[in-house]
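For this view, one protein chain was removed and the others were kept in their places.
Presenting chain A:
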Amino acid sequence: MACVDRTAEFFEITEQLSSHIPHVAKPRQPGHVESHFNVVADEVGREIHTGSLKLQELAKLAKQRGIFNDKTAQIQELTYDIKQTITGLNTKIETLDRAAREGFSHNRHERQHATSIVEALKTRLLELTKDFKDILQLRTEIMKKQDNRRKMYGDTMASSSASSAYPFQHTSPEAAANIDMEGGQQTQLLDRGTTYHTSRAEAVENVQKVIGELAQIFQRVAGLVQEQDEMIRRIDDDVDTTLANVRAGQTALLDYFHRISSNRGLILKIFLILVFFVVFFVIFLA
């Protein structure tokens, strides 16, 4: 079949249409509110997207753990920027929400549609703020860790510079400086003025810790003494019982002894036999 190249025509038509579209797209329905609404919603969506991109970048920066290349300034800037964006988005969504509720008094479906869009945007913004908050928390933790590490480094650097003593040393890392003396003497600066305060704080902390330990020790002592009190009571009871038993046993033995040592039994038996014989003889012979 005969192929006719109508691309040029096609392009012409598209140009015509594209020049028409701005006229066509806007006043589609009564009230500019909806299209305005759409435009604003569109903007908000786009800004949320850029905000999340920035947040990702902030997360990457914040996760860096190097002590020495500190990007605090950038991080601060970015944080500020993101915060601004979020507040701006917040206000925009508020206006959108209000507009969605007031406009479309006729068409229920459109109102529903608008409110659902607003809801979706709100949830996205909420997610964004939550992520932002998480990142900020992470950043404070990492900063704390970095500070610890930096302090450790600072201390070790100070002590290593104090212990190493080679002559005419020129510069040393952060906390040491030099004073060259005449006659080839070697001296070194130990530490800055803040170490005095830290050492005082340390000493006081130490004292506190020792006092705490002492309190624990006292409690243990009290517990042990309590236990032993009970043990002593039991011992006391047992000894009393033993005493009573032994006394009673002694009395019983004494009675037995008396019984044995006395002749009562014998006399009684002889008497009985005698009486028996007397009776026997009397009966037998009388």
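In this text, a residue touches a chain if its C-beta (ideal position, glycine included) is under 8 Å from a C-beta of that chain, and two chains touch if they have at least 3 such contacts; residues count from 1.
Assume contacts and distances are computed from a predicted model.
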| item | value |
| --- | --- |
| Omitted chain (choose from "Arp2/3 complex 41 kDa subunit", "Trafficking protein particle complex subunit 3", "V-SNARE coiled-coil homology domain-containing protein" or "Cytochrome c oxidase subunit 6B1") - UniProt protein name | "V-SNARE coiled-coil homology domain-containing protein" |
| Of A:E77, A:E119, A:D147 or A:D238, the residue in touch with the unshown chain | A:D238 |
| Omitted-chain contact residue, chosen from A:L53, A:L126 or A:I217 | A:I217 |
| Touching residue (missing chain; options A:Q74, A:T87, A:N148 or A:N206) | A:N206 |
| Interface with the unshown chain - residue positions in chain A | 162, 165, 179, 181, 185-193, 195-196, 199-200, 203-204, 206-207, 210-211, 213-214, 217-218, 220-221, 224-225, 227-228, 231-232, 234-235, 238-239, 241-243, 245-246, 248-250, 252-253, 255-256, 259 |
